[in-house]
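Below is one structure, written out as structure tokens, with a few remarks after it.
Of the protein chains in this complex, one is absent; all others appear in place.
Right after this comes subunit A.
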Amino acid sequence: MPDGPPSPVADAGGADAPASGSAGVLTGAGVSPGVGAGPVVRVAGSVPEPAAATHGGTPEDVRAEQAAATAALEAVAADLEARGDRAAAAGNTEAREVLRAQAMMALDPGLADGIAVRIGEGTTAARAVFEAFAVYREMLAGAGEYLAARVTDLDDVRDRAVARLLGLPVPGVPRRDDPFVLVARDLAPADTAVLDPAQVVAFVTEEGGPTSHTAILARTMGVPAVVACPGAADLAEGTPVLVDGAAGTVRIDPAEAEIEAALSTSAVRASLTAASTGPGATKDGHAVPLLANIGGPKDVRAALEAGAEGVGLYRTEFLFLDRATPPSDAEQEAAYRTVLEAFPQGKVVVRALDAGADKPLAFLPPPGQEPNPALGERGLRMLMRHPEVLSAQLGALARAAAGLTVRLEVMAPMVTDVAEARAFAAACAEAGIDHPGIMIEVPAAALRAGDLAPEVEFFSVGTNDLTQYACAADRQIGALARLQDAWQPAVLDLVALTAEAAADTERGCGVCGEAAADPMLACVLVGLGVTSLSMSAPSLPLVRAVLARHTLAECRRAAVAARSARSADEARAAARSELPALADLGL
């Protein structure tokens, strides 16, 4: 490989993170650990509406425009079919059905007629395609809820065809044969439906905070990721990069030796991690149950494989999304039972439906316009407005747990004060749920955790929202990543207050936010008095390995040091100096 012009190379592993944009290295927030190297593949952006324009008007023009439109639609259909086949080969038959239906839309005879009429009238191919799609778009959008969801599929087909006609990149993740680093402004869930984890070696996004969809997806897939990375959007297609998802760096044009060193450190870490098994505990045997965050029965297997001792956060929203009516009691009970049966010796903490804000549900619309939905009627506030939804869910949970040995705990999201905690505990008691708890996400609840503790049996700190509210920094805004950092000493203080109040009243205090997945922060949380940690399954092994190499006293010293710091970065550095075994794991 020829050497490029000499450029100052950041010392790999140097303590001072290079400023963003320094030669050769981009710095963002590392949100999913690991190292990946490969060429950049970019996700193309949105496709603009083609201008209303006419072609030359001669019969030749009509024929040429018509041929272009037909060719574009046929190419789109063939591409979608091929994607469907690949998805099916990877075991995702559901994605194949969606993609096949989309291919049929591209070849629809009614659509073709509409395009031909418009081209015959003088409209350009791109505009004719756009307008012909619009007719069906309106029809589907006006029909029932199922069809409204198909509008997204239809728009995607339209954008693909229009992009081809305008010579623009086709939206979505391009097809590649070799492993690559996926780079985007941000990733929509739709972009990732057909991602093959064996092909994507790392994610890098310009936007998105540590709790964005990209970050969560990356951790779930076990792929290294750096988000909120300024300059990422300017990386040229094909540029070789080395991504360190723990350090948050993207090295441009890395030397072979550098890649090898990074991959070998990563491999050492993987082997040490694989060697730690069994229940979570510190080096001196202080038990810290390690639990998994799951979205439903489909995530249970990964949790068990990662050695989860139970579930610390079962997000039940997925059962309720994309439907006009709540799931039936029987459907809920069946889903809950599948999860509960998987952990006969452990515990499963279920979060009651957390709707509103960024997770609106068709059958629980907000009562009015909310200019600031994150501060609106969401979580328990929404459930209090619809008590029948809460009691149906609690009832289904109680029936699902009947006769099982698992310990079922149910917690309310977005609790602020004593009245809310009491009301939730009462609803649980009425439904026959023995172990009610609350999430600590609102700073008011953390500050007065001592008042809330007697009302319920346990706390679970949701660090993502707690950080968002404590620092007044929206989770989805990449520019605020510095403030969406659970290492902010103010956030550590709130966790400490919560854990102390729990200890005083002999209640458990877990953490189920993404902070628990940061191995160094996990040690600090244990030092602050947190009693269990719950995270995405792929993060469990490394956290288990790091905990097993530190004593409770070391964790406590790290916690004291971090709380004494005046910034998130200082807190990290202070904690690191008290946790000597991090280096063994290349952290």
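In this section, a residue touches a chain if its C-beta (ideal position, glycine included) is under 8 Å from a C-beta of that chain, and two chains touch if they have at least 3 such contacts; residues count from 1.
Definition applied: contacts and distances are computed from a predicted model.
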{"item": "Which of \"ABC transporter permease\", \"Phosphocarrier protein HPr\", \"hydrogenase (acceptor)\" or \"Na+/H+ ion antiporter subunit F domain-containing protein\" matches, in UniProt, the chain that is not displayed", "value": "\"Phosphocarrier protein HPr\""}
{"item": "Of A:Ala88, A:Ala116, A:Leu140 or A:Ala553, the one touching the omitted chain in the full complex", "value": "A:Leu140"}
{"item": "Sole contact to the chain not displayed, among A:Glu97, A:Asp234, A:Glu305 or A:Glu430", "value": "A:Glu97"}
{"item": "Of A:Val25, A:Val43, A:Leu80 or A:Leu111, the one touching the omitted chain in the full complex", "value": "A:Leu111"}
{"item": "In subunit A, positions touching the absent partner", "value": "97, 100-101, 104-105, 108-111, 136, 139-140, 143-144, 146-147, 150, 154"}
